[in-house]
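Rather than the whole complex, this shows some of its chains in their spots.
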Amino acid sequence: MIVARHPDLRTFLGLILPYAVTYGLISTGVCFAYVSFEWHWIDVSFGVLGTLGTALAIFLGFRNNSAYERWWEARKLWGQLVNASRSFARQATNLIGPDPAGEAGRASNDLAKELVYRQIAFVHALRFRLRRQDALDGLEGLIEHAELEELRRSHNPPNTLLQTQGERLGEALRRGRLEGFASRTLEVTLTDLSNVQGGCERIKNTPLPRNYLFFTRLFIVCFCVLLPLGLVESVGWWTVPLSVLLASVFSVLHHISELYEDPFENRPTDTPMTALSRTIEIDLREQLGESNNLQPLAPAKGYLL
Amino acid sequence: MIVARHPDLRTFLGLILPYAVTYGLISTGVCFAYVSFEWHWIDVSFGVLGTLGTALAIFLGFRNNSAYERWWEARKLWGQLVNASRSFARQATNLIGPDPAGEAGRASNDLAKELVYRQIAFVHALRFRLRRQDALDGLEGLIEHAELEELRRSHNPPNTLLQTQGERLGEALRRGRLEGFASRTLEVTLTDLSNVQGGCERIKNTPLPRNYLFFTRLFIVCFCVLLPLGLVESVGWWTVPLSVLLASVFSVLHHISELYEDPFENRPTDTPMTALSRTIEIDLREQLGESNNLQPLAPAKGYLL
Amino acid sequence: MIVARHPDLRTFLGLILPYAVTYGLISTGVCFAYVSFEWHWIDVSFGVLGTLGTALAIFLGFRNNSAYERWWEARKLWGQLVNASRSFARQATNLIGPDPAGEAGRASNDLAKELVYRQIAFVHALRFRLRRQDALDGLEGLIEHAELEELRRSHNPPNTLLQTQGERLGEALRRGRLEGFASRTLEVTLTDLSNVQGGCERIKNTPLPRNYLFFTRLFIVCFCVLLPLGLVESVGWWTVPLSVLLASVFSVLHHISELYEDPFENRPTDTPMTALSRTIEIDLREQLGESNNLQPLAPAKGYLL
Amino acid sequence: MIVARHPDLRTFLGLILPYAVTYGLISTGVCFAYVSFEWHWIDVSFGVLGTLGTALAIFLGFRNNSAYERWWEARKLWGQLVNASRSFARQATNLIGPDPAGEAGRASNDLAKELVYRQIAFVHALRFRLRRQDALDGLEGLIEHAELEELRRSHNPPNTLLQTQGERLGEALRRGRLEGFASRTLEVTLTDLSNVQGGCERIKNTPLPRNYLFFTRLFIVCFCVLLPLGLVESVGWWTVPLSVLLASVFSVLHHISELYEDPFENRPTDTPMTALSRTIEIDLREQLGESNNLQPLAPAKGYLL
């Protein structure tokens, strides 16, 4: 996520320059051909291009909107993950009673702590899965070594972690450390976490309709290439700046919507999953009463990952 | 669902070519008539066609949006099916106690396993129903033979499976293997599954308003046919490429929205129900602690079914 | 709901013909006046009409969208009715225990059957209410005669049926045939059914803002009448087909949005309430274990009511 | 809410006439100046006005949409109030047991009746609050005199009524007239009612962004005033009807969106709160088994308040 209000201009130049140069060269060529070589047959009336441009702007508007909605839904899902993690920690620390077979206070605390740590592990594991990173080692210290080994063999580590949470809560219930209604409360939160995971996987695995993207891009390129032919007769050498401007508007806005439509790809425009995982870890450790020195991630080069 | 980032160009050509050829021939004919035979009376001013094109672009934009929303809702429903299936399996394996009348551990496991297998069967049965496939044989091994026979006689196999889940949970409750709150938790998940089924049936059985589709298509065809008449006077032989481009923009985007508006029709643009059923089967078997060698489906020819 | 993929062309002709003929006559008159009588003062420049047409297309696009959203929400509500009916039947058949004061198995079944039958009656009664049909006789056989008599005196039969469901469940609870959590589960489903009823009544009783509709129609008529005056100078007799085409685009799309904005009016474009009631009746009887010979409704003349 | 399908034309005339007259006079003046006094310098090319008109149409389209969404959300909230009221009455009459310290049947009925009457009072009180009416006297007969006195001193009468409902249910719980799960069911319904109240207050107290409204109106006025200057050269005296038509389209649609964006202001375009309160009162009294002669409100002058 780009957070800097006035970010590095080089990033922006890097985005617009390829289009500006390409269409600048094309339109310069067209002007030479028309003015110097007098190839008047290349003139195309602007009228039809205007209609085409309006139509493409409408389609591009809807497409930008769809891309933005995907990006925003991804952010909402991670927001729900923050909320559900805090609620899960609050419920685990307050609703689980002492182990009747153990030393009361300590044991109670132990199970809550184990559950909250595993919840932190779930958050990290979900991030690794969405970014296709093989980084389960990062969970060392949050779950036991044996569980980590088992996790490595799993097809779906976050789901396995939720399954283990369910097992531990089932045990607590059978041992009488958890009452029925509290089991239900915690299970509802686990279901919310399942829904967050499934929602993120849906966005990750289901691209926007490829057909639509391919043809929108194709038609925008055709439009931008034809533009100088439609302008050269009436505006002469002004064709170059005007073509570059109009072509940049369409190309750049299309390019940006491509950046935002897939928000889990390790790019500066991503949902800031690393930063949000850190936020969750800080809050949950605080809820356990741990003093920790973790700091929120600071943006680097104007963005947060 | 098309997943390949740079899919087979032939697919795209197959989509655009019919329109390009048709409108190419029409506009070539118009140019011959105007230039060679000097039928100047066929000239139509472009002005009104520009307004018509803008209006159609607006309507087409909304229509594309509706088609995309249907497709995305279908995908969301199947995402909810993934989530609810995982939650159901977690709840069934952890909340059902041992059979007081049986050998404790084993029997408990047996009922959970039966319920999770039947949940996998529900997912497959829903897919068969949505694709109108008579493939209940594929459930062999997931439910008992007698139940499968009964299912064949059912008007609505997925609903019958949910009803059986409800019956088995009711029995477990009466035998004391399930407490009240846990029965409620599982029943809420069954209700979620009912809602997913109903939502998919709604999309399957309710096409977008046919009137609207028919007339949008009719007006787009009229517009594309008249286009060369509006261009030929001012741009001469440029009429051919410009007509083909503009007609393709409208025709192709309309065609694509027709592909996406019905997402359960055994087409490459479908919701990938087969792949998602496989994902669910892998995850649920893992939650049961089964080692299985099932692999996620790999895309073939750039798409997943 | 129109289901036929290639429906009767007469329906479509019936929709477009009145507009095509009206505006055909008007534009023919204008052409005669301009060409034959040389009334050149009737010429209006097309420029301003183009801007007006674009503006009206934008407003019409939003209006079509609102109409479609109403129609789709109506369909969603009936989809929820299908889902909640199935869930209610599953819960009633599985969560209600035998009557301690009666012969166990039989009596238990009797109450569940009564409740499920009354749920079917609720679905039909809601349909009658939305279509303003006085057809409560159709509930004969589903509820007892005395209850039907009482229902005839009710201001709001579907709500009275839900109230009776609540009463019967309250009794079952007090007699110990239903546990607390199960009472809550069934009550949540009754609340869902109340919400469906209220949602349908909202759409039925709250038309789209009449002011907006009146003026949109008025402005579209003005635009269509002025169109030939804006075209006749530049395109001569082409004025007739072009006016008819453009006027038909606006008039027909407006007309269609009027058909869809009120989905409970006994029209071919309605939500198919009769067909969905039948689906629910088939599914619920099957859930009761009844063998029934009811068949889903087949579309007649290309549509389902 | 305007319900009449063909309402009083005077209402519509009253809406359009001020704009038609104003812009008619302005454009007549412009024509005189141009044609009679030959002030040719007042001519403005239409081109830029066409672009401005299209831009304003787009902004106005979004604005109309936002206004409609507010109005529709207000109606949805009152629909939820209808649903939640019916559910509350169903739950209160069926889930509350007899007072163990009282005469069984009678006392039970008494508490349910008190709660349902207070729910009717809540509906009326919410309406008074939204319309800023000091009309609490209308609750006489629904709640006791002492409670009414206390209500007059409250800052927020509907919330105080919900608080009292909560208190009475808490008492019933402590006396054993209500079981835990039933208390939860009724409390969930009270929370729904709180949400409806809060939602209505949000719409009432948060106008659409004033800046946006002010400038949209300003720009529309500028556009409408400049219009005749852009038309007079090319269409002469046609300027008058065309300016009036185009200016009316923008002004009237803008005016209408102002009517709908605030739906709780005692205007014919309001959410019909009085009619809906009556509907709720009829239904709830019927659910109590009372025979009442209340009739639904009939529209007066084509609208319902």
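For reference, chains read A, B, C and D in written order, and residue numbers begin at 1 within each chain.
The criterion applied here is as follows: a contact is a pair of C-beta atoms (placed from the backbone, for glycine too) under 8 Å apart; a residue touches a chain by one contact, two chains touch by 3 or more.
All values reported here derive from a predicted model rather than from experimental measurement.
J.: Please give the number of copies in the complete assembly; 4 of them are in place here.
T.: 5
Here is the rule we go by: only the chains that are shown with their structure count from here on.
J.: Can you tell me the least number of steps between chain A and chain C, where a step is a move to a chain it touches?
T.: Graph distance in the chain contact network comes out at 2.
J.: Which integer distance in Å separates the CA centroid of chain B from that of chain D?
T.: Taking the average C-alpha coordinate of chain B and of chain D, the gap between them is 38 Å.
J.: Where the CA atoms of chain C average out and where those of chain D average out, how many Å apart are those spots?
T.: 24
J.: Which residues of chain A are in contact with two or more other chains?
T.: none
J.: When you draw the chains as points and link the ones that touch, which shape shows up: line, ring, star, complete, or other?
T.: Contact map by chain: line.
J.: Give the pairs of chains that touch; include all such pairs.
T.: The complete list of chain pairs in contact reads A-B, B-C, C-D.
J.: Which bits of chain D are touching chain C when the two form their complex?
T.: Interface residues on the chain D side: 1-5, 7, 12, 15-16, 46-47, 49-50, 53-54, 57-58, 60-61, 64-65, 68, 71, 75-76, 79-80, 82-83, 86-87, 89-91, 93-95, 97, 179-182, 184-185, 189, 230-231, 234-235, 238, 242, 245-246, 248-250, 252-253, 256, 259-260, 269, 282-283, 286-287.
J.: Quick check: in the complex, which residue numbers of chain C touch chain D?
T.: 44-45, 47-48, 50-52, 54-56, 58-59, 61-62, 66, 154-156, 159-160, 162-163, 166-167, 169-170, 173-174, 180-181, 183-184, 187-188, 190-191, 194-195, 197-199, 201-202, 206-207, 209-212, 214-215, 219, 222, 226
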